[in-house]
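With one protein chain withheld, the remaining protein chains of the complex are depicted in position.
Chain nomenclature is as follows: A and B, assigned in order of appearance, with residue numbering initiated at 1 for each chain independently.
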Amino acid sequence: MTSAVTLPTSVDEAQGWATSAIAEAKLRRSAWRSGTLAALTATAEQTWSKVLFPTPRMEAWKYTNPERVAKGSFKLAAASSAVKLVAKDIEHYMIPGLDAHRIVLVDGVFSPELSSPGEVSGARVARIAELAQVTDGEVSIGFSNAHCEEAFAALATALMVDGVSISVQPGARVEKAIHIVHVATTAANNTVWAPRLVVDAEENSQVSLVESHVALAGGAYLSLPVTEIRAAQGANVDYVKFQNESRDAFHVSTTCVDQGRDAHVRTHIFSFGGALVRNNATVDLKGSGSNGVINGLSVLSGSQHVDNTTLIHHIEPAAESREHFKGIYADDSRGVFSGTITVEKIAQKTNAFQSNQALLLSPSASIETRPQLKIWADDVKCTHGATVGQLDADALFYLRSRGISRDIARNFLIHAFASEVLISVEDVKVRGYLEGVLSGVLDTLARV
Amino acid sequence: MSLLKITDLHARIEGEGREILKGINLEINPGEVHAIMGVNGSGKSTLANILGGREGYEVTQGSVHFAGQELLELDPEIRAREGLFMAFQYPVELPGVLTSYFLRTALNSVREHRGLPALSVREFAALLKEKSKLLELGDELLKRAVNEGFSGGEKKRNEVLQMAVLEPKLAILDETDSGLDIDALQTVANGVNQLRSKENGMLVITHYQRLLNYIVPDFVHVMIDGRIVRSGGKDLALELESKGYNAFKDSVSA
Partner (left out) sequence: MSTDVLDTFTSQEYKYGFYTDVEADSAPPGLNEEIIAFISKKKGEPQWMLEYRLKAYQKWCQMKEPHWAFVEYPAINYQEIVYYSAPKRAEGPKSLDEVDPEILETYKKLGIPLHEQKALAGVAVDAVFDSVSVVTTFKKQLEEVGVIFCSMSEAIQHHPELVQKYLGSVVPATDNFFSALNSAVFTDGSFCYIPKGVRCPLELSTYFRINAAKTGQFERTLIIADEGSYVSYMEGCTAPMRDENQLHAAVVELVALEGAHIKYSTIQNWYPGNKEGEGGIYNFVTKRGLCAGNNSKISWTQVETGSAITWKYPSCILKGDNAVGEFYSVAITNNRQQADTGTKMIHIGKNTKSTIVSKGISAGKSQNAYRGLVKIMKSAEGARNFSQCDSMLMGNECGAHTFPYIEVRNPTATVEHEASTSKIGEDQIFYCNQRGISTEDAVSMIVHGFCKEVLAELPMEFAVEARRLLEISLEGSVG
């Protein structure tokens, strides 16, 4: 099952722009004093210099060719965006009714004007660039090594100049949600940024986060966000990643979840925008009784391409994971799902469930799905399922026979298909907001 | 000679300190039906499991004699071949394993142990037909995989049919009434009553008196906190039903 794809000649091109961007990032980090961060970025630079730029010849990139990324020419986003935004400009991206502490990054750079001032009760929310200068050893970062060998994670870490660090105190229940908004402006074209979000939820704490990636304008920029979540014993973390960017944008994200004993983490990944999106997500279940949920929904049209590549790693016994990814593909869009569940030898009594469902709405849309199980323990329950299909003709007919028009019936069924992922979002306000966005996206599809 | 003789049996779950059985004494003679009644956690299922030979329990004291042998030293399949049958509270499913094939393998294992020739497919089919007719159980269950997708009632009927085929000396019915509606309960009880004889014995384990209306015992034992606190005739069950278990609690300390 090897595919005969020729090695793109663009590897050197990628090395070219990346090298200059990394040099620029280094320069910007010159005031940093944190040994932890210095070591992390140094390792990443080294890794980047050694790894090959991904091509479809590599198993992990079999169905996604990042050649266009390699061939681009991205400069590190400026230290402050040329476009000055006011609150009104981004109002549209706020979640109505959500009591949230807001952190806004414009073109990859932290915006003090647009972010909420003040403290968050129960947590320390800080800019990584500030922590890096003031303190040493207090930046908890780089929990998970899962993606260190991965080219884009290494590049993102080497390009890191800022980010957000959230430490939730033991036993604290953070009442306010934390909403991180990444906005791209007209100045974003041909730039690259790699914002870091680090969430360190200490024992028995609870926190809810939403991360939005949105764009005010078109533009071929490259976003390389890295999110690390550590949930210590008994911690409870809700994380929603929502992406609805420019149709020309490239987005390669890395999400690493690290769960201790009895920790519960729910991750949701919504991908609606972008020319080429790749989400690499890893959930490490390192404690017994931990429960990891990772759900995703992609709705694509035009020539969009979204690839969700996930790894659920059962490292300790008696943990549970549930994974449910859905995709709706219209026009010439292409969806990829690569989900691996690995159960280590000692991880007995594991309970792992994975499902992937795709809906193809057009003759030229396509889906590639690879649900994989790697099981080394015998006393486990692991199941995965994948289905690909079109709208149920019987259901469609049923609705029409009740007088509902074809288009509405279609829309109705598509909504129903998508809503299964939406309803698992815990926060009602966040869910409501996402439903609104989804409706807008689906309406565009229906009209096509 | 008695069929089953339990003497001062003490037991606990392997690796746990607390005793669940705290000195059980019980003797069952051929032809007798005994009932053990107790609430959840009284130790009655533990007793059934230990008699059946399930792993995970540790006998710390006492002995069990079955048809003249030291029962606790035998592997579960040998106990079964010697004529001890357990009707399970929750019979497991064996996906893909045909009930008739399963039962023939079981019967031929038992027959081999008793020095009898194995039954051919044809002979076995005839036997099954006879037994299911006797019990008025029908034979549609035999064509399905063991307990797979069976309703609660079907599972219990299947247990009784197996009992009929294997012709045990002693049958232990563990909470056979659980999950059954009144119709199903009657069907199962009728089947069990058909199998009562002068030669064999039965130990009926139950929480409620209801089952004992249909399978009428010769002796009733009340079990509380790992001990048999009262023994008597079938009327004891009615007394228990009207007074409740609490009334018998005092006997524990006595």
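In this section, a contact is a pair of C-beta atoms (placed from the backbone, for glycine too) under 8 Å apart; a residue touches a chain by one contact, two chains touch by 3 or more.
Worth saying up front: this structure is predicted, and the values here are computed from it rather than measured.
A.B. asks: Looking at A:His384, A:Arg400, A:His415 or A:Lys429, which residue reaches the missing chain?
C.D. replies: Candidates A:His384, A:Arg400, A:His415 or A:Lys429; residue touching the omitted chain: A:His384.
A.B. asks: Please pick, from B:Ile50, B:Ala80 or B:Leu142, the residue that touches the omitted chain in the full complex.
C.D. replies: B:Ala80
A.B. asks: Of A:Ile22, A:Leu40, A:Leu360 or A:Val430, which sits in contact with the chain we cannot see?
C.D. replies: With A:Ile22, A:Leu40, A:Leu360 or A:Val430 as choices, the missing chain is touched by A:Leu360.
A.B. asks: From the list B:Val97, B:Val216 or B:Leu238, pick the residue that touches the absent chain.
C.D. replies: Final answer for the missing-chain contact: B:Val97.
A.B. asks: Need a quick check: the contact residues on subunit B for the chain that isn't drawn.
C.D. replies: 52-55, 75-77, 79-81, 85-86, 88, 91-97, 101-103, 105-107, 109-110, 113, 145, 162, 166
A.B. asks: Suppose we count only contacts with the excluded chain; which residues of subunit A make the list?
C.D. replies: 1-2, 59, 63, 345, 348, 358, 360-390
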